[in-house]
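Apart from one protein chain that is not included, each protein chain of the complex appears where it belongs.
This part shows chain A:
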Amino acid sequence: MRAASDAAAETPVRAPVQYLAGGTTLVDLMKLDVMRPAQLVDITRLQAPGLHSIEAGRDGLRIGALATMRQVADHPAVRRDYPVLSDAMWLAASPQIRNMARTGGNVLQRTRCAYFRDISWPCNKREPGSGCSALEGQNRWHAVLGTSESCIASYPGDWATALVALDATVHTLAPRGARSLPFARLHRLPGQTPHIETVLAPGELITGFSVPAAPFMRRSLYLKVRDRESYEFALASAAVALDLDGETVRQVRIGLGGPVAVPWRAREAEAALAGRPLTEANALAAARAAFAGARPREHNAFRIPLGEQTLVRALMQAKTMEVAS
């Protein structure tokens, strides 16, 4: 054990002020002493245009950062026109948590890595420079895509997997003003600084998300494979949105969840499918392309074929969806 003053000297101040919305990650991690904000600012009663609402229009979808997970999962227009977004929320967490958690916090949820959550272990994400216990430890739950020698923690969320696939935009408000950026740029790969997880500046608040309307939205789904039927994180998941011309793939969008360090866009798989007939063989070739760069560890190698097969199944299932024109 190191003295608190040593830790203070070495550890950058980790967001002394934290925004509190649903609290389903933050309060949990505060009890574990993993997150130690000096002050919490409850933002759930903030009133600003669009912060709590979900609006579906001709140009796309706009979701406020304080909309709950349940509201997204159950929203009629989201269910009808953007099923992958609804599915991903509906298959996440439990009914109680979906009533509490907000979309803005949902995308910022921290990893479930057991070494990150237990402060008696070294963890570069929690204590920069202390080491990674997962590299040679119990790493069944860890990532194979996007990892580094400093951190193999996986990103646990479902919804972000769909957002990253659909070219979503995230809107924020910082002390210096409002900005919008591609959702795919929000999360940072661990690299040598796994404790810096996003590009958000201190005090910057997510205010909402927008998703453009596109021809592949209705033929979209989220497939999640896990150890138990419900209320469990993904061992592997795939968000798929398809625009077909007969058998041929006009456009496809693919996000991968589960063994990924950050919400993962599978551009190699998209490129492998574009312009080709969607057969099981082509889907498998695309899935292999998606995992070509995977780096397994002792206990998580099984997640590569599982992830490939999950993507194949998601694609073949999306192909058979009945979609109103």
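To be clear about the criterion, contacts are C-beta pairs under 8 Å (C-beta built on N, C-alpha and C of every residue); 3 or more make two chains touch, one makes a residue touch a chain; residues count from 1.
Just so it is clear, contacts and distances are computed from a predicted model.
Student: The hidden chain: which UniProt name fits, "Cation:proton antiporter subunit C", "ABC transporter permease subunit", "Candidate xanthine dehydrogenase yagT, iron-sulfur binding subunit" or "phosphoenolpyruvate--glycerone phosphotransferase"?
Tutor: In UniProt, the chain that is not shown appears as "Candidate xanthine dehydrogenase yagT, iron-sulfur binding subunit".
Student: In the complete assembly, which of A:G23, A:G50 or A:G191 touches the absent chain?
Tutor: Among A:G23, A:G50 or A:G191, only A:G23 touches the chain that is not shown.
Student: So one chain is hidden, and I want to know which residue out of A:S53, A:S94 or A:Q192 touches that hidden chain in the complete assembly.
Tutor: In the complete complex, the chain left out is touched by residue A:S94.
Student: Since one chain has been left out of the picture, which residues of chain A touch it in the full complex?
Tutor: Those residues of chain A that touch the unshown chain are 4-5, 7-9, 11, 13, 16, 20, 22-24, 27-28, 30-33, 36-40, 42, 44, 93-97, 99-100, 229-231.
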